[in-house]
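Here the complex is missing a single protein chain, while all its other protein chains stay put.
Letters A, B and C mark the chains in the order given here, with residues in each chain numbered from 1 onward.
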Amino acid sequence: MKHIYENHLLWVYRAMKTSRYFEEKMEKVYLEGKQPVFNIGAGPVPGEMHLSNGQEPAAASMIVHLTKNDTVTATHRPHHQAIAKGVDLKKMTAEIYGKKTGLGKGKGGHMHLFDPKVKFSCGGIVGGGIPHAVGAALANKKRGTDWVAVSFIGEGAANTGAFHESMNLAALWNLPFILVVENNSWGISVSMKNSTSVSSNDIRAKAYGINGYLVKDNDPLEMYRISKEAVERAREGKGPSIIEIETYRYLGHFQGDPELYRPKEEVPILREKDPIERLKNHLLRENIITDDKIKNLEDKIFNEVDNAYDFAIHSEYPEPEEALEDVFC
Amino acid sequence: MKHIYENHLLWVYRAMKTSRYFEEKMEKVYLEGKQPVFNIGAGPVPGEMHLSNGQEPAAASMIVHLTKNDTVTATHRPHHQAIAKGVDLKKMTAEIYGKKTGLGKGKGGHMHLFDPKVKFSCGGIVGGGIPHAVGAALANKKRGTDWVAVSFIGEGAANTGAFHESMNLAALWNLPFILVVENNSWGISVSMKNSTSVSSNDIRAKAYGINGYLVKDNDPLEMYRISKEAVERAREGKGPSIIEIETYRYLGHFQGDPELYRPKEEVPILREKDPIERLKNHLLRENIITDDKIKNLEDKIFNEVDNAYDFAIHSEYPEPEEALEDVFC
Amino acid sequence: METIKEKRKKLTGSKAMIQALEQEMNRDSNIFIMGEDIGKYGGIFGSTTGLYDKFGSDRIMDTPISETGFIGASVGAAAEGLRPVVELMFADFHGVVMDQIYNHIAKIHYMSGGNVKLPIVLMTAVGGGYSDAAQHSQTLYASFGHLPGLKVVAPTFPHDIKGMLITAIRDDNPVIFMFHKTLQGLGWMDQIDASLGPVPEEAYTIPLDKANIVREGKDVTIVGVQMMTVEALKAAEKLAEQGIDAEVIDLRSIKPIDKETILTSIAKTNRLVVVDEDYYSYGITAEISAIVASEGFKDLKAPIVRLAIPDVPIPYSRVMEKFVIPNADNIIDSVKKLVKI
Partner (left out) sequence: METIKEKRKKLTGSKAMIQALEQEMNRDSNIFIMGEDIGKYGGIFGSTTGLYDKFGSDRIMDTPISETGFIGASVGAAAEGLRPVVELMFADFHGVVMDQIYNHIAKIHYMSGGNVKLPIVLMTAVGGGYSDAAQHSQTLYASFGHLPGLKVVAPTFPHDIKGMLITAIRDDNPVIFMFHKTLQGLGWMDQIDASLGPVPEEAYTIPLDKANIVREGKDVTIVGVQMMTVEALKAAEKLAEQGIDAEVIDLRSIKPIDKETILTSIAKTNRLVVVDEDYYSYGITAEISAIVASEGFKDLKAPIVRLAIPDVPIPYSRVMEKFVIPNADNIIDSVKKLVKI
């Protein structure tokens, strides 16, 4: 049992670190072609770019409990979940580069990543992915599987109608469904306190007669523990849960966000408590891994990510006329 | 104080009785031209017809606490609230008859009654009126008045996205807003237990950090008491509430509903406990009114309603071309 | 025109729908239906009557009034390999779920580069004429037709209703299946002949992208859809008495539009009237006029006539409602003026 736990924590570390490295690289790549004057449409990676640095525990410590039969839906800020869910990293990166080899042949882009092989999807409409996961959970139940569906949202999305309708359905039909609310305190420039009438969204579980959990301070271990419970309950037919995790948004809402609305001191304080560093220290302290091995692991991660970028960069762009394909099958 | 209370109860009785008599008459009128074969589009009152017989306490025992400065929004089943709110009964009846003299010159019909003089409106989209009342409450607060806004919905509407978004806004902005959920156990043919993940919607107040109240068994006196508290709190700036009242739907969802989904024994049991009769007995028992005076009052009511029907029946139809007017002002 | 099949009974539109659903559900256990009052009630406009008793609550699921929730859920269920049929009770309510319909259901196949398939049928009731007023009488054909990624069909006659619904269910793409209330042949609405027609008993398919010439003629082409096809046919009969030979095309498919059938007809008649029970601006009359004015211009000998609901909400009162919905008389008047040009 201990052994599984330790392996799981290593898995979580790997997933978080992969996401972090992937995104730190993306932060730079995204600015290519956008210097000296930032132009959102320019460079190899045009369009909006929402990074999740700081929010990795929400994704990794939940998804460690899932298999590829379990469904995950995510948002406009989807990389950390996609990576944890095992989305093909090369194809995902290629998609973000708008290449023909991408997950969506360049048609989707960073906010619209679909990898049905690992049952991952995301989208750019706040709240829009929640009912999709409910539908997957419904299918899982109908077919008598023990598969679950998890929808990740930001705290801002908990004020959409889609949240409420979906939660009521999931509870009413007792579906194997879990909603993870990544509360990073901000919905673009609007703070949680200016958007939400309760202090945390686990409270809202009461409105559906289901379990609500709150994970404080972005803690990967606590998120691991709570997620395990929620996933097990879902698999056992005990119905849906809401998990809210207090997490950190290190960067702007999207790259290029001037963040004039945000106190300057906020991010440095958050970065002090970086969850990846915290988990690393835990792993070392508890002798779950050695210093050497962790370096090794990290090199593997860097390699994998670098390869994905190389693949993306060296892939071909689609032909313009391919825009006309794939409307219908 | 006693005096006010007694007058209020008489007012409630009058409002309930007016609505009941109005609707019993409508039940008959609606069938004119639809015999022997029911045809929804035929007769002097075509289209859908949703009657509220049995649900009167929800409307009267709340609206007794309101003035014409307070806003009410209602649903597809709006007569009991409209009557309690003091909507011009002649114009309302004329509207239902599709006459030029109607509230909406015949353009609105039974589901779309607007009387801005007493700040009443309703509509045919489930959940659609909730945000309107929130907006009125916002205006009331902005202008520093102590006016409130009340939205009436059915229990089915509590599962719409509009419910959730509106409640969060009202709570977040601490608005003088009250949501009354008339739980008549049915949303057309779907029972509360098949639509709603909690046993009553006052529970959902917790999801917004506000007060929730449950009025059991369609009790006009308890509804009076609770509504008084909620309205006073709203006027004092203490924020919104949800009140759910267990009420009775005596008739089908709409006239012509075959009601195959509904246990035959349900309605007779409900009718046994008729809230108007209960209040009448209370009024007599407590010597708030005498038998004679109540007859007198009832005659007045019948007269008023009969006059409204006469007015409607004898009014002119609009010219066809008037359909082109009033799109813009 | 469709080939005639053997062993056909006369069915109403509603019964044709139910038969299609039942046969397909028997064929494929992945099909299930979700919607409001589609269980014991059998669908407010009779789309599912009797199916609850046959298939039970697992495959015929009543839902709460949560259109974004349950229609959005069809996406996840379809991605998992099921084949959801969902009902939006009135097309008029589309606004509470439009994001799921056009940003998700319609686009996911494309955004995924073809990797995700969403075999979803969205059935929805359309149309007015019985004083259900501004929020319950619309067709909104073009509101759906405008958006890429959806096949949108609106059959008129029972035979087409059954065949096109079966095709829609078997299609791996999302299909909006609009059925007209008056054409359901329900006992509690106006009874019209067109709502009853011969329907083969076995399952059969009719393509989702073909208009149907329901009356051949040489003097003028009238394009209609659902009740407007019915009105056009009535008009054509009266016009025939006056020596005017109208060709009537039943559009059936709102998206994609069968241009070929229309253009071929115009090449013969040189004159076009389009009749629509949707709003005038940016509606079917606009799209078909534009197709002909750009791709059939040389064949056009007279101005195109557009008949549709003027740009006003649908009024409640019978006199006004009748005034705004085009009818056979309006068509006859227009055609008579047109053939003189």
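The rule is simple: contacts are C-beta pairs under 8 Å (C-beta built on N, C-alpha and C of every residue); 3 or more make two chains touch, one makes a residue touch a chain.
Everything quoted here is computed from the prediction, not taken from an experiment.
With respect to the full assembly, the chain omitted from this view is in touch with A, B, C.
Touch with the chain that is not drawn comes from one residue among C:G56, C:G81 or C:G95, which is C:G95. Interface note for the absent chain: among C:A78, C:V199, C:A236 or C:V292, the touching residue is C:V292.
Touch with the chain omitted from the figure is made, among B:G54, B:G86 or B:G108, by B:G108.
Of the options A:G86, A:G135 or A:G187, the residue whose C-beta touches the omitted chain is A:G187. Where subunit C meets the missing chain, the touching residues are 68, 92-103, 106-107, 110-111, 133-135, 142-143, 145-149, 255-257, 278-279, 281-287, 289-290, 292-295, 297-298, 300, 302-306, 311-313, 315-316. Although one chain is not drawn, its touching partners on subunit B can still be listed: residues 71, 73, 102-108, 112, 114-116, 119, 121, 123, 125, 128, 130-140, 142-143, 149, 161-162, 164-166, 168-169, 172, 325-329.
Seen across the whole complex, the unshown chain contacts subunit A at 37-41, 46-48, 95, 98-99, 104, 106-112, 123-127, 156-157, 159-162, 187-190, 194-196, 256, 260-261, 317-324, 327.
In the analysis below, only the chains that are shown with their structure count from here on.
Greatest Cα centroid separation from subunit A: this falls to B.
Taking the mean of the C-alpha atoms as each chain's centre, subunit A and subunit B sit 45 Å apart.
With centres taken as mean Cα positions, subunit C sits 41 Å from subunit A.
Multi-chain contact residues of subunit A, defined as those touching 2 or more other chains: 161-162, 165, 168, 172. Shared interface positions of subunit C, i.e. residues touching 2 or more other chains, are given as 63-64, 66, 68-69, 96.
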